[in-house]
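With one protein chain removed, the remaining protein chains of the complex are shown where they sit.
Here is subunit A:
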């Protein structure tokens, strides 16, 4: 799948007004999103990287492909988990053993007191390639893919796939949908107290204690379309046409433009 997107920077004083404008444009109420994002870095497992000895037989095609994959670029990947405002600054559920046993599965967690259960956190793996270079079109286009992960602790599973946990942050924002275009107005929050942990947090601090990544509190407006088949020129063109249409519509409010390609580089050096 391919993702085509346009970006704009929104200063904090314009945020409220832009929310109103977008709500009017898309004829929907903003959907507030809070997402935990864990960053994983791929590493090369020892012993798999090279092929030693026995070079007399011809390399089979699939083996070649595997080698190419293993020796190719390494990427950072994100694991995204939606959370809600209730989950912040809460304690772990006391009756977790009961819930784990599946006796009272249907009972929504946190009806009595707000609690955040890391073991039941949903996760989605999101991969983004570095944006394509030398495209003639004025949108940022890159290869992307996403997959749903099992609930709970993902670090183990990710380790098994050759990724280790690097850091995590939080994204706060509002989502709008205009036909095929998703419009995400968001900003990045950091956890208080730095990145000394090397595992994802099992507890979330209070939301008001979160530290703004961009000190001025400004937001990023990302408008994106996901295209199923990136090799189909026609759909790619349609998608960028739609984005340009949106850019025209929003021209008086914000200026949507292509992002710097290297600033969206996801390759692990």
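Note that in this section a contact is a pair of C-beta atoms (placed from the backbone, for glycine too) under 8 Å apart; a residue touches a chain by one contact, two chains touch by 3 or more; residues count from 1.
Operating definition for what follows: contacts and distances are computed from a predicted model.
UniProt records the chain missing from this view under the protein name "Mediator of RNA polymerase II transcription subunit 17", selected from "Cytoplasmic tRNA 2-thiolation protein 1", "Glucosidase 2 subunit beta", "ATP-dependent DNA helicase II subunit 1" or "Mediator of RNA polymerase II transcription subunit 17".
Within the complete assembly, A:177 is the residue of A:12, A:63, A:138 or A:177 that touches the hidden chain. Checked against the full complex, the one of A:34, A:227 or A:246 touching the unshown chain is A:227. In the full complex, subunit A contacts the hidden chain through residues 1, 27-28, 31, 106, 108, 175, 177, 179-182, 225-229, 232, 234-235, 238-239.
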